[in-house]
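For this view, one protein chain was removed and the others were kept in their places.
Let's turn to chain A:
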Amino acid sequence: MVELRSSSSEMDLDRPNIEEYLTTDSIQESPKKLHLRDLLDISPTLTEATGAIVDDSFTRCFKSNPPEPWNWNVYLFPLWCLGVIIRYGILFPLRVAILTAGWLVFFAAFIPVHFLLTAHNKWRRKIERKLVEMICSVFVASWTGVVKYHGPRPSMRPQQVFVANHTSMIDFIILEQMTAFAVIMQKHPGWVGFIQKTILEGVGCIWFNRTESKDREVVARKLREHIHGADNNPLLIFPEGTCVNNHYTVMFKKGAFELGCAVCPVAIKYNKIFVDAFWNSKKQSFTMHLFHLMTSWAVVCDVWYLEPQYIRPGETPIEFAERVRDMISVRAGLKKVPWDGYLKYFRPSPKLTERKQQIFAESVLQRLEEK
């Protein structure tokens, strides 16, 4: 039985599952006799299409908000200039220095530990974990992160998985500085990829490529193995699968919710007073994103560790995922949209169009009967 369930979850782990959210409210009222006028009147469909062209909830999720200028008068302008000089001329070099020093210390400790302490696995892992937490604190310090953590700090226990809303890769850094989570993440190119491969694998992180279906199966398997190990770092998943601008939440992938273990929601809300922490990965490299953060006054955010949730009897993984998404959205003040974040990379499945066609066809046929 367990085998059976696991193989099906492997298949569906990352499949867009919006079909299950669609309502059938577009079904016509009571059937009336069909006239030529009804057949020719395609205005509802046209209005829907045009509405989407003019404004759509999906694009809104990934819109970065430009900073509000406040240098608009004679007294504020010199102050603003002074701010620019301090931010770029003093804060930024200082932060680069901190970051460099952090990395030097990190590598000086990490390399010997990683290669010499191979006999003492337990010790090695413990030290590596501490080191990763340390370097993440250095990162947070490099943008003067003002992070308020609410709720109990996560501890290492088997059979639990943490899920959080996702705004930027810095979510991971902010959570990691408190607890060395093992995270499931998209493979990145460049120096981020290098860090992923060399260092973060030490804390049990799992990488995958969202376009490779083979990767997804491997991830699903690794995930289950990881959950059951008592000595593993707590697992962190960003079930949205993509960065959203911290005003909305897109649909959660159900993979994290069908593992049969406790799901601990984490809500992260950024305060946009100094800088927008949303990483628009299509427009900006991660290095530029970091530069942006490091030249701002501060990154202010709130992190809430919410109460662990269990799947209720009779609840499907999707309903469970929605319930958890509700909790996170309410806590962080985010709006929910019924879209799959992967639509950034893929076209929506034809099933959605088919559903609309089916509803229309059925209503036409039904009305034809009414003679």
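Throughout what follows, contacts are C-beta pairs under 8 Å (C-beta built on N, C-alpha and C of every residue); 3 or more make two chains touch, one makes a residue touch a chain; residues count from 1.
Note that in this section contacts and distances are computed from a predicted model.
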| item | value |
| --- | --- |
| From "WGS project CCBQ000000000 data, contig 00107", "LSM complex subunit LSM3", "Exosome complex component RRP45" or "Calcineurin subunit B", the hidden chain's UniProt protein name | "Calcineurin subunit B" |
| Touching the absent chain when the full complex is considered, from A:F107, A:Y149, A:F291 or A:F360 | A:F360 |
| Hidden partner interface residues of chain A, rising order | 34-59, 63, 339, 343, 347-348, 352-354, 356-358, 360-362, 364-365, 368 |
